[in-house]
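For reference, the structure is listed below as structure tokens.
Yeah, one chain of the complex is gone here, protein chain that is, but the others are all in their spots.
Going in written order, the chains are labelled A and B, and every chain counts its residues from 1.
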Amino acid sequence: MYNSEVRGRLITGDKSLGQISREIIAPIHAKTPVWWYFAVLVGLIMFGIGGYSIFLTLTKGIGMWGVNNTVAWGWAIINFVWWIGIGHAGTAFSIFLLILRQKWRTAINRAAEAMTVVAVFCASLFPLMHMGRPWLFFYIFPYPNTRGPLWVNFNSPLFWDFVAISAYLLISASFWYFGMLPDFATIRDTAKSKIKKTVYGIFAFGWTGSSREWLRFEGLSFVLGGIAAVLVVSVHSIVSTDFAVSVEVGWHTTIFPPYFVVGAIFSGFAMVLTLVVIMRGLYKMNDFITDSHIDAVCRVLIFISLIMGTAYLTEIFMAWYSGSQYEIYMFFHNRLTGEYAFQFWAMFVSNAVIPQLFWFKGMRRRMWVVFVISIIINIGMWFERFNIVVTSLSRDYLPSTWASYSPTWVEIGFFVGTLGMFITGVLLFFRFVPMIAISELKSVAKFDKQRNENLKHNDHE
Amino acid sequence: MKLKEEHEKHAVTLYPEVEYKGHHWGMAVDLSSCTGCGNCSVSCQAENNIQVIGKEQVRNRRIMHWIRIDRYFSSDAENPEVFHQPVMCQHCDNAPCENVCPVSATPHSDEGLNQMAYNRCVGTKYCVNNCPYKVRRFNWFQYVQNDEFDFASNSDLGRMVLNPDVTVRSRGVVEKCSFCVQRIQEKKIKAKVEGRLLEDQEIQTACVQSCPANALVFGDMNNPESKISKYMKNERNYHLLEELHTLPSVGYLTKVRNKKA
Partner (left out) sequence: MNKDYILGVFKDEESLVSAFDKVKEKGVLPLEVYTPYPVHEILEGMGNKTRITYAAFFYGVFVAIGILSFLTYAASISWSLNYGGKPFNSFPSFIVVTIVATILSITILTLLTFSIRSKIFPGKVPEIYHERATDDRFVMVIDKKSMGANTEAINSIITEYGEIE
């Protein structure tokens, strides 16, 4: 089997296997730091604002939002697509890098998968709450009923979306959880306190690390990895069909599925970068998440950023080349200039231009630069979704129906609430779950060792 | 005329168009007759229990009228020529709104009507977005028996004017022009009881009935002798945004102006 060459050290500081477990588990056994409580409090306050916004929406109606007869989808759908995009990083990270046999993924994939689960959960709230009657959401299940039975519309992209999002949430959560079983067992066996032993013992599902378990575990990872790769590509393609299947100007394009998938991976990797930089800073994981790991993610981002830029230009070119007056109006009079030109250029600059700074090694080495650019990419990707959802709807076919859209504080509060939920979720992950896949890291530790021995060998000769 | 031929040349389809064997309801608007008086909007509002939503919600672009009158201005800005166009649900045979509803709340009837099942609607609003004519209306709030909307439907007396043949919609559902389906059914049942065929012009929707200029015509497009069939065959007839191939059941007879050359 072909293994790609391991570039750079995967773990710095020549750690023994025992050290690896101890250092990664340390935050779980250590006393909870004060900043953690503070950050959780901030997260919960934001979550509270979101809860109140949801309460208002549920009791009074969607009219509490800024959406109208023309722009019927507003921030809710923008944020839904944004979160789903971020949620693509985890699985993309694990799966694509697994397929490409990139050993460096082992240090980051756990955090990326955790982020995926929380982000997809945040995302799933939006389609539910943007419904006029969310208490009847179960109508979307094709369940046998006494009304005929009346089934659902299998042609509707929203039905595809519903199936895809539920599948993605369940699969990414189980992929993440089953990957953690051996690590929970490690915590169980190394913990001193009785409570921890019991709790993590339950989480570990009785894992012992026997060869029989490992054999099936490997089989399982192989199967899940293989099909999840299909899933990552299909889920965001399906999200893109929410737009591409419609007749709206600027939505009805065949470029959307690949464009959305790449965009999702782009925003997801950026969010991983944000998270990993924070993780390194707060938990001193520099030995496991080395500079070369950050460097690798930055290089990936340059590449994806170029694809994004190409996609934006292709869209504009196709609008002109199509000769359709609606498309030409949409791009040249409504997006590039016009009421929402700021959002368009914010998207273009932060997704296609600013990430190009990563060509410079100095930029990739400075953690604060990496952090700031990763945040800018996330904001840029949000504007991309704004640009797609709002500009197309606000100026479509008949000028008599043109309308502008601006959000109300309820919509903004809802978004803030999901941000709070994300922060809280990630903090709980930092505190209670091994944030790096211990067993996987141990299995790649030997590559460093061989390398060291080779180096020694060469020295002697 | 040239434009129309051009459009028809491009009208290709991947799958066969649905045939309507019984009735195929349609409407035509003679734009030469339309004066833009707004009677159709008002009578529709009375017939179909359309709620009054107040100034603020109108300002928020959330009107509920099932038929609206679009105005187009041409020539001189100081003294423009005005062109009125009533736009209601076009009951497209290839309706973009129907495909996208996940819960089957808006399928197409065998008589060519674009139906709306309020009870089934969960309010995803995708149909509102995907309608190129933007004729679908959403109940953003509870407009009936709600003190925040203290208009016609907040008192017992006010609710006495509601039409008992038409559902009052709750918040969170989408509604739109139904071609006065309650009137169609009433007349169909009457004809059936009397054991005869429906006569042309027997069914009149609220807007058709109230139009002072007789600009609106409603009828069965499958009946070659009906007035609507003749309107549809008229060379002035065109469909709104017909290049989208939505196959609307509403035709517009283009406005003819007598102008000096």
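Here is the rule we use: a contact is a pair of C-beta atoms (placed from the backbone, for glycine too) under 8 Å apart; a residue touches a chain by one contact, two chains touch by 3 or more.
Just so you know, these numbers come straight off a predicted model, no measurement behind them.
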- Message: Please identify which residue in B:S33, B:N94 or B:Q209 touches the non-displayed chain.
- Response: B:N94
- Item | Residue of A:L220, A:I255, A:L313 or A:V349 in touch with the missing chain, whole complex considered | A:L220
- Task: Just name the one of A:T254, A:T310, A:S406 or A:S443 that touches the chain not displayed here.
- Result: A:S443
- Query: Given the contact definition stated above, which residue among A:F55, A:F205, A:Y321 or A:F342 touches the chain not shown here?
  - Reply: A:F205
- Message: Considering the whole complex, not just the chains shown, which residues of chain B touch the missing one?
- Response: 15-18, 92-99, 101, 104, 107-110, 247
- Task: Over the whole complex, note the residues of chain A touching the chain we left out.
- Result: 16-18, 20-21, 142, 148-151, 153-155, 159-160, 163-164, 166-167, 170-171, 174-175, 178, 181-182, 185-186, 188-190, 201-220, 222-224, 227-228, 230-231, 234-235, 238, 241, 438-440, 442-443, 446
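Throughout what follows, only the chains that are shown with their structure count from here on.
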- Centre-of-Cα separation between chain B and chain A, whole angstrom: 43
- Query: Mind pulling up the chain A residues that touch chain B in the complex?
  - Reply: 60-63, 66-70, 72-73, 127, 130-134, 136-137, 139-140, 150-153, 155-159, 162, 242, 245-248, 393, 396-398, 400-401, 403
- chain B residues within the chain A interface of the complex: 57, 60-63, 68, 70-71, 87, 96, 99-104, 107, 120-126, 128-130, 132-134, 136-142, 170-174, 240-241, 244, 246
